[in-house]
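Every protein chain of the complex appears in place save one, which is left out.
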Amino acid sequence: MANERVSGKAAQMGTRLASGEDLEHIVRPEEGLISRRIFADPEVYERELEGIFGRAWFFIGHESEIPERGDIVARQCGVDPVILVRDQAGVVRAFLNSCRHRGMRLCRTDRDNATTLRCPYHGWAYSTSGELLAASSEHHYGPGELDKSQLGLIPVTRLGSYRGLVFGSWDPAAPSLEEWLGDMRWYMDIIFGRTGEIEFVGVPQIWDVECCWKIATDNFTDNFHVYWTHQSLVELGLLPSDPDFASHGHMVTLNNGHILHFVQGPPMEAFQGLGLPKSLWPRFKEHLNPAQAQIAQAHGYSAGTMWPNFHWLQLVTTGDTKSEPVGILNLRLEIPLSPTRTRMYSWFAIDEAAPADYRKISYETYVRCFGPSGIFDQDDMENWEECTATARGPAAKRYALHHKMGIGRSPDATWPGPGTSYADSYGEMTQRAWYAEWLRRMRHPAQAPGAVQRPRARVAS
Amino acid sequence: MANERVSGKAAQMGTRLASGEDLEHIVRPEEGLISRRIFADPEVYERELEGIFGRAWFFIGHESEIPERGDIVARQCGVDPVILVRDQAGVVRAFLNSCRHRGMRLCRTDRDNATTLRCPYHGWAYSTSGELLAASSEHHYGPGELDKSQLGLIPVTRLGSYRGLVFGSWDPAAPSLEEWLGDMRWYMDIIFGRTGEIEFVGVPQIWDVECCWKIATDNFTDNFHVYWTHQSLVELGLLPSDPDFASHGHMVTLNNGHILHFVQGPPMEAFQGLGLPKSLWPRFKEHLNPAQAQIAQAHGYSAGTMWPNFHWLQLVTTGDTKSEPVGILNLRLEIPLSPTRTRMYSWFAIDEAAPADYRKISYETYVRCFGPSGIFDQDDMENWEECTATARGPAAKRYALHHKMGIGRSPDATWPGPGTSYADSYGEMTQRAWYAEWLRRMRHPAQAPGAVQRPRARVAS
Amino acid sequence: MANERVSGKAAQMGTRLASGEDLEHIVRPEEGLISRRIFADPEVYERELEGIFGRAWFFIGHESEIPERGDIVARQCGVDPVILVRDQAGVVRAFLNSCRHRGMRLCRTDRDNATTLRCPYHGWAYSTSGELLAASSEHHYGPGELDKSQLGLIPVTRLGSYRGLVFGSWDPAAPSLEEWLGDMRWYMDIIFGRTGEIEFVGVPQIWDVECCWKIATDNFTDNFHVYWTHQSLVELGLLPSDPDFASHGHMVTLNNGHILHFVQGPPMEAFQGLGLPKSLWPRFKEHLNPAQAQIAQAHGYSAGTMWPNFHWLQLVTTGDTKSEPVGILNLRLEIPLSPTRTRMYSWFAIDEAAPADYRKISYETYVRCFGPSGIFDQDDMENWEECTATARGPAAKRYALHHKMGIGRSPDATWPGPGTSYADSYGEMTQRAWYAEWLRRMRHPAQAPGAVQRPRARVAS
Amino acid sequence: MSVVREAAGAPADRCAPGKPLYGEILEFLYREAALLDNNEFAAWVELCAEDIHYVMPVRTTQFRARGAGFEQVSFFDENINSLRTRVARLQTESAWAETPPSRTRHFLTNVLVTGTDRPDEFAVAANFLVTRTRAEQAYQMFAGRREDLLRRVAPSEYRIARRRILVDQTVITSANLSVLF
Amino acid sequence: MSVVREAAGAPADRCAPGKPLYGEILEFLYREAALLDNNEFAAWVELCAEDIHYVMPVRTTQFRARGAGFEQVSFFDENINSLRTRVARLQTESAWAETPPSRTRHFLTNVLVTGTDRPDEFAVAANFLVTRTRAEQAYQMFAGRREDLLRRVAPSEYRIARRRILVDQTVITSANLSVLF
Partner (left out) sequence: MSVVREAAGAPADRCAPGKPLYGEILEFLYREAALLDNNEFAAWVELCAEDIHYVMPVRTTQFRARGAGFEQVSFFDENINSLRTRVARLQTESAWAETPPSRTRHFLTNVLVTGTDRPDEFAVAANFLVTRTRAEQAYQMFAGRREDLLRRVAPSEYRIARRRILVDQTVITSANLSVLF
């Protein structure tokens, strides 16, 4: 039988664009200069597809979204459609959502529970662990023509899970998930392990924004926009009237582009312990080490980006002018559809240990504040679309954005956590670190993209 | 006067893509491996436009669609808009639907009857045989500025007709239509000549599907999907419940990528003689040679592809659960609009000799079963869209589809017709032959595409 | 502080396309042969963005549109979004409509009056003369991180004004506006200065047409289409029934691609003096030199193109079958959105000295005759869309349009104005001159497009 | 019941908005549309008369003098049997085009009711805008006019005796017509 | 006729859906729209009063404090002569923008009727969605509100005395406005 993996010559795309420009010249994170060109350019986008979306690690879903054997959700890994499934043995797996035969999409619902997946086109049937159980008209195949053992679903090349968050990568040479997350795990423990397990509640909200995906990621690690972009909420008293209110904290940059903030809220009890109910605070010490627990206790807000496009937002707010502030855990993912169009995912998550009344009010506040209808998020999306729209023209593309805040600031050695930390969470260190990783990835494009491959290992979870 | 044809350097595109991949590596018909990459890639599509749509032979229309002198239908040859016209001498001609002056579309209706074609922009008037009868403001042109004898409509470079089917090619170096169709004519005789003339009834249904045109062509020569894709009709009893029911026949591959199937239906009279009324069967012997007549007599279904995108479907079915099966002749054409969008044409055709009641029930059954509303076709289009959608991502593009069925099967030397024939019409020989021709065409791109040309010969029909 | 301007290697695009074709071969203005290829091709369009829209001079707006200090209109310079503003000192300025920080669009209304422009994203505030008055969270920037004196709005690189018409260019090496307009100013005086000042009335009509921008520009200097395209108005008696009626005049070609026509109307008083009321005619001699005044007096129609995409149309017509003809001054601008989509602007303008009743009837006639609902323009747009649509296919792209009318005609040395003039305003000299400039521009692409730049000079008006 | 039976289209035939019969018919149209949008196809087909003719002609671009461009060839040309077959198909779990189902919305406006020469039959015309989305798609649109012949079989109960679906596009910009109108 | 003539907008002025006059006006609007959609322009222009003002102002994006953005400059600014000229043009065979004709559909919803200080004139407002397709195109859309002044000239007979077409887009995403609203 012919080997289905055929080596093509690897594309050495490098950083030089067809126009003669070099990404090295127009993206200078260390100087805080990022050219508008990278935010609306089809050629840059094509390279991102291979160089970033074809090889980085990406969030696919949370284990709590598929609690039962046979549970399936349809998602993306990078930009490729995948199914995330808990197989009949309880193992979490992820596969390209495409039949091995003619490529038909196997799972055409957003979620399902199934023991087998049958393709509508010719009826090939797969188990939830990816084996091809039955092809079609099998006796019409000659010897060697249908090697079912080689025709299981295409697994996501690398699959891993940390604290219930399932990530995948299409790069066989990628480091392990643990290695890739590295010290980010220390902070993820605080967000996803402070009181025990975290649960993703229900389905995500999904919507499409006419913006570059990077404009949105840039915004998710930006603290000092809050006062200005969300000024309407300052006016209504839902946010403090001090423009510095979100600056009282630390930002951290880590290896591999991971970045995060921890910020104290106003000096009120509601803004301590990450906004969780006081009854849960004792759990911090049980589930975290002392330094982690202290961070959880002392802060109200946190935002983190698992490079490149998955974010947590831990916030304390209220969805109307009459209620008390409450903690919210919101997870966000951006999937690009084109250079200037992005599909947004927003999940509500909560501590399994949380009491019922807190769950309810936290959820309601989330819906009112975040996602497409959120009184916070609405205005962010106006920014994302308009920042993208102005970056399209040939003149705009000659000019850089400005990301210099804190470029000379010294790290704060007293911060108890790993990574490089800076006091004062107003600054653009995190963005600079994000773009530095982006540039590094664009320098080293993916493995030979043209090889006709057959899937390797069965699957690993 | 300046010569309007100017030679540019011929583009030697070859099979190597900008990414470094080579089509030779990722499309391996002989191994049954076809990369998903070719189904949604803008660069591959651009090359198809020049290499395939700029030079192969394409179906334009049937002579019965323009029965009277001056009858016109607006169509495409490849992807370029053309008019198919019966001129005042009764000769069938085809021209680029674009005025020689500023390129205005001349015929802006789907069909018309006219003695002259007058351009709305500046009033240039052409005869139905393409001559420029009058330009605009002629006395304002200086000597030699307006050579009307050289400014007739741009004829389709090569035009030919076989059994009423009019084909055109934009390649001056193309073989003649007869040569190109080759042995396919022997089978076309069976479909288009079994009882005398065939008539295309009325206008085609036209609709746009968000799919790669090749996904659709692949499906039109696929017999073993019928049981699975059209399972709902198996459940309702409109199709037999034996998964092998459409396998009892032969498939044939011919030179130049032409492919076809002949399949016996269930052992009932309704499924013999191509589903035609028994009263017409004696005509087979009058109009066909004995081998052809025997094929027509013995089979119920047939599907053929005149490479690359024109198909016949000869079927026997019923459009509801209460009626008796009836024969249908359906013609199909796919015109790509973009890498992932295709315009579909579906015509109903019938033997001129057919009795009126058969015409009526055959037509009604066609409308109910085929075309966009057809209870058969609906589900095929779901497949086409979803097979295309999953082929867009950088990970999917690394993997091949599977076209290995029958790769080792020996030809059936007993088949009475030309070409390489295989017993058992479940197999992927025809698809492999189709892709082999596709690859051959992509290797040898069209003549210098950049030359500014003026039309050559007046026209030939 | 890092220098924000970084040199990339200049792209030497030249005229050779990726396909191997050369624009020099397929665009031959001197022979009257313009390939259909340039009207729908993404690659040609990409080069136009840099080579033409990134460096030519473009009309932005008229000073009368921003009469008061702080008045702002949102427009384009080339294809980049800009604001045109009269600053608090009364100076007219134009800036990229993009915040220096993250690129947010600063002015999100079509027009406004403001003393400062505050960015919604982080609140950076700019004066109407472009200075950055206040950034956000300024005390969080370290020394040298926020050099406000260098972070003013990005001015349009070159800005100039002639007779109230404000033009801008993104090319620092562009000639001055005066130099670039050259002798066109002599003719602009006639249109924009014949009776004193001209006023642009209210806002433009704006609409999108699925056409190549060049198809529209080609049409704006085409006199002999009027009889044919607007035949319905000939039938209704709104236009003369003589096909030559718009030929009685002169056309002029000038340096830098500027082109124009002056045409006599029917021998009626209403068609003299550019259709202006007789009471204004004495002003011609006061405001123009004798040769100019004589031209104004003797003609009814005029169309001019300030290369590449800004046009005046000076016409005499009526908007219904019962009224008397009246003069109209219509200004037009085409901004491409894609190779085959263009945003159209249409303004009504009038002499400040015009009496009230003439203003009213001239305006009403304009609305009824021009713009998207205009009984004239409607049919032009049908042409533009269909000329573009037929140019997309690989076969069409091999053939040239025909622009040969008058290619051998001798200039008329008796014409009193500058430039090369031809008697008889039916001809394609002006189009050939336009395409010659287009080709010249495509030969010499813009300065290194990839350099990350910071704005240079403050601004000049 | 104030319906007058005279020449079709004559003012006396019109059943104006606001009249009880007009309201009854409007309610029928709205409830019928809701059945389609709620995937209650079995109940919907019960509203079709045994002699129904349900047709959606192909439309072509023609000069005005040649009429509105409706052709003899159709996208739908159905009788009660074929409609029941379509509905039965939609009840299976293997009609992939609608499994999982599309989400449609039938917007009916500009309803005009006219009497016919049979006292129990009414010519009912309505503009239709059908929006459709499935999976993650944007909305697809179908716009046109529907000309029905409704037969009153009991107070407030009607059967669709004829439906002509006069769609405005010549090229259907939708992968298939697996939805009903 | 229960229409009350008081200050515009006051509840007493309203002619609620279901009232005979409301139904009469609705029927007029529907029949008028059908004339446009059926290319019966000569019949349509007969419904326009001699003193009609038919206007579609250009709209711009403005801050809320500056109003709804309707400008002095218009896309249409017509009197009876210019409308008749437009209609006459559409009757020729050389009005290329509509030869061959576009296929339009005027969807009218949310109709509100209010009395005026003249007993025979009614302020009639309606949401309009006009879909348009020509050749092989997808549907183009025009959405907005239409504010009419209708004059009752005989039972069930009206003339359009004023029509303001308040379109929602600032940039018309259509090649031209060769259709009527």
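Per-chain numbering from 1; labels A, B, C, D and E assigned in written order.
Note that in this section a contact is a pair of C-beta atoms (placed from the backbone, for glycine too) under 8 Å apart; a residue touches a chain by one contact, two chains touch by 3 or more.
If you're wondering where the values come from, they're calculated on a predicted model, not measured in any experiment.
Though it is not drawn, the left-out chain touches A, C, D, E in the full complex.
Checked against the full complex, the candidates A:Trp384, A:Trp415 or A:Trp438 give a single residue touching the omitted chain, namely A:Trp384. In the full complex, subunit D contacts the hidden chain through residues 18-20, 22-24, 26-27, 29-31, 33-34, 37-39, 93, 99-101, 103-109, 129, 131, 133-136, 138-139, 156.
Mapped onto subunit C, contacts with the missing chain fall at residues 108-109, 120, 206.
In the full complex, subunit E contacts the hidden chain through residues 11, 14, 16-19, 22, 59, 61-65, 68-69, 107, 109-112, 125, 127, 129, 141, 143-145, 168-171, 173.
As a working rule, only the chains that are shown with their structure count from here on.
Fewest steps needed to get from subunit D to subunit E, stepping only to touching chains, is 1. Between subunit A and subunit B, two chains of identical sequence, the interface residue sets overlap only in part, with shared numbers making up under half of the total. Residues of subunit C in contact with at least two other chains: 108, 229, 231, 379, 382-383. Multi-chain contact residues of subunit D (touching two or more other chains) are listed as 61-63, 69, 94, 96, 170-171, 173. Annotation, chain-chain contacts: A-B, A-C, A-D, B-C, B-D, B-E, C-E, D-E (touch as defined at the top).
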